[in-house]
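One structure coming up, written as structure tokens, with questions to follow.
Heads up, one of the protein chains got dropped from this complex, but the rest are sitting where they should.
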Amino acid sequence: MYHESKVKKGLLGIPKYIFMLFFVLIAVGPMIWAFLSSFKTYAEINSSAIALPKSLNLQNYKDAFKYAPIAKYFLNSVLIVGISVLVTVCVVAMCAYVVSRFRFKLKTVIVLMISASLMLPAQAISQPLFAIFKALGIFDTKLGLILVYSAMGIPMSFFVMVSYYETISTALEESAYIDGATFLQTFLHIILPLAKPGLVTIALLQFINTWNEFYFALMLTSGDSARTVPIALNYYMGTFANNYSALFAAVVMTVMPTILVFIILQRQVMESLTAGAVKG
Amino acid sequence: MRKKLVSVLLCAGMIASMAAGCGSNEGGNSKQEETKSSDGKVVLNVINYHVGTDYAAEYYDYLFTEFQKTEEGKNVEFKFEEIPTTDAYNQKIKLLISSGDLPDIVFNGGNNIINLAVESGKVQDLTSYFEEDPEWKAQFDESSLEFNSVDGKIYGVPVSKEISYIYYNKDLFEQAGLEAPDVAYETWDDFFKACDTLKEKGITPLGMDTADLGWLTNLWYSGLIGTAGDTGNEFMNAMYPTDYNTPEVEKATTDLQKMLAEYTTADAVGGKYDTMATHFFNSEVAMFPNGPWMIPDIRSEEKAPAGFYDKVGIMLLPEYGMEMVPTPGDMVGAKDPEKIEAAVAFLKFETSIENQLKGLEMAGLQPVSSQVEIPDSLKDSDPLMAEVLEIQPKAKWTYGQNQAYWYQNVIDTFSTELPELAYANITPEEFCTKLSEAAQKN
């Protein structure tokens, strides 16, 4: 009996691993391919997609630095995206909590407004924003982009967070209030710890959505001080003069550190996953 | 509990101060309207798209540095905004036309920018500067200036001419037992016969593409139309045509359909320029239409195999056709008189005889002025380029190409409908109707 179930379990496990393997392959494959391509020459890249690079020369990495201020733009990206993630998470954590728990005037209006902005085309936003930013003196500043990105992240994060809060039972809060805790205390000590997986999730979503943002980064800046990685990549794509090799070198250099951040953040999620069991 | 609260507050405070810091660091930048720098120099704002891997990046770098060494330029300080790729550049310029101020010198990235800029009233009429300096004006031929004028006023300073012709691979022609004509195939029939011969020998005759506006295919197409008698030639020299259902265009489309289906590589449909150029460098296609800016690539051993340069010959399109358009010129967006002076001075410097020659050498830019004399040394240093200059006067037909003369959305329709034409999902007539429909949306 014991044996039988173990065998059965093992057999069932095979499709599961094939499933996992398939998705790991299609997910990691392109990145490995980009890594290999970053050592290829122009001719190699444009004449065979699957051949291995003929040599492991680092010329493309040198070129990547030569053609574009990639290091500076990377630091800008880290600052701008990093802070905007923090801002979105803080702001949405509070707003979504209130919306998911309480009835109040204007609630429907707020939800509708946020829903509508989910879909606003960037093209249409850029002109009024350009004027507003000039007037406020935040055109071509990191602050400007941080504000746009934080706002851009609100709708998505809001939906995820409201739904997450709804899964948290109200019983704990009620008993906290009975014990005389204030609104803020309850939020900080009861709700936030329980909502941690949700918060980490929206942080990840916000990170992904803003890390590759190109249009606003181009339209709302005019100099090196606030430009980000996606713009740097354009430096390798000149008319009649693409340098895909340098492009892939730059992609490898900018994506690797972000993968590290991911691994660290995901460890956080995992911790909270196991912590989640405590929740009543 | 207090500790937690404090940490939250600290965090919030940190974010606020960091954000404020980010804002104030660059606060000075936002006041772009300053005319003079702290040391009394005239500040010119420039948005430069010749950066990164752009083919003329080095040349423009040279121009800016050298200008500041001249009498007119020594009191000028440039303030650059770099925007890589003309696509991104044009988007930004359109935003500025619609809701901001244009840079003091407005480089022309194509895209019918002149008309839009003039309509918005944000660029200067330069006619008087040309009148005051007849010597400068005399450098340009009438058509180049006319191309850069709106209602008889000159707004753009043309900096070069764009020409294109056919590069062919001598080795492949030899393999097929073909002798390439001295200047051009007499007729398109001869040309197609040659294509058939190449194909029989297992050699793909033509380089074509459809993505990124289908540049190569566009060059074949304008050749087909531009050499189709006076009517066709007129059509290909006209700005913003709206009716594409003419016999010449429909005939050209039929030929183009055949070329896409039979004479080019399997990846031409949906393909981009770079991949197609590599096919030519690797001797996988025999003929490739393009302009002189490709010569540095043909020479570079990074892109083409060593010795490839010597294998390449040049001919005009069949029936002695050559694409030639004045480039859309650079404009002045400055409003302050001192800045306007300085900007015009730069444009004069950019178009000086010496710098046109420099542009030819460094970036393959064809001189816009017929006064530029080509030194004999070019024959030794760059024989292919010398050949390009020699073959130009032999053209019987010259005409434009769609990216210079047609509406933006027509060019886009051309590029997105080409695959449908290639796979015969639409007929040549339907293709032309789609172009006409797009043109009428403007």
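Read from first to last, the chains carry the letters A and B; within each, the first residue is number 1.
In this text, contacts are C-beta pairs under 8 Å (C-beta built on N, C-alpha and C of every residue); 3 or more make two chains touch, one makes a residue touch a chain.
In the analysis below, contacts and distances are computed from a predicted model.
Per its UniProt record, the hidden chain corresponds to "Sugar ABC transporter permease" from the list "Sugar ABC transporter permease", "SpoVA protein", "Serine/threonine-protein kinase RsbT" or "Carrier domain-containing protein". Contact with the chain not shown here comes from a single listed residue; of A:L52, A:A71 or A:L118, that residue is A:L118. Here one chain is not drawn; of A:P53, A:P69, A:G82 or A:P230, the residue touching it is A:P230.
Set against the missing chain, the residues B:T265, B:N290 or B:S369 yield one that touches it, B:T265.
Here one chain is not drawn; of B:T197, B:T254, B:Q392 or B:N409, the residue touching it is B:N409.
Residues of chain A in touch with the missing chain: 13, 16-17, 19-20, 23-24, 26-28, 30-31, 33-34, 45-50, 87, 90-92, 94-95, 97-99, 102, 104, 110, 112-125, 127-129, 132, 147-148, 150-152, 154-156, 158-160, 162-164, 166-168, 177, 182-184, 187, 194, 197-198, 200-201, 204-205, 208, 211-212, 214, 229-230, 233-234, 237, 244, 247-248, 251, 254-255, 258-259, 262-263, 266, 269-270, 272-274, 276-277, 279-280.
Of the residues in chain B, those that touch the hidden partner chain are 90-91, 94, 97-98, 115-117, 119-120, 210-211, 265-267, 269-272, 275, 279, 407-409, 412, 415-420, 422-423, 425-426, 441-442.
We adopt the following convention: only the chains that are shown with their structure count from here on.
Separation between the centroids of chain A and chain B, computed from CA atoms only, is 37 Å. Taken together, the chain A residues at the contact with chain B in this complex read 41-43, 46-47, 67-68, 79, 83, 86-87, 90, 126-127, 130-131, 134, 137-144, 146, 184-185, 188-189, 218-219, 222-226, 231, 234-244, 246. Listing the residues of chain B that touch chain A in their complex gives 1, 4-5, 8, 11-12, 15, 18-20, 22-23, 25-27, 29-32, 47, 51-55, 57, 81-86, 88, 91-92, 95, 98-100, 273-275, 277-279, 281-282, 293-294, 297, 302-305.
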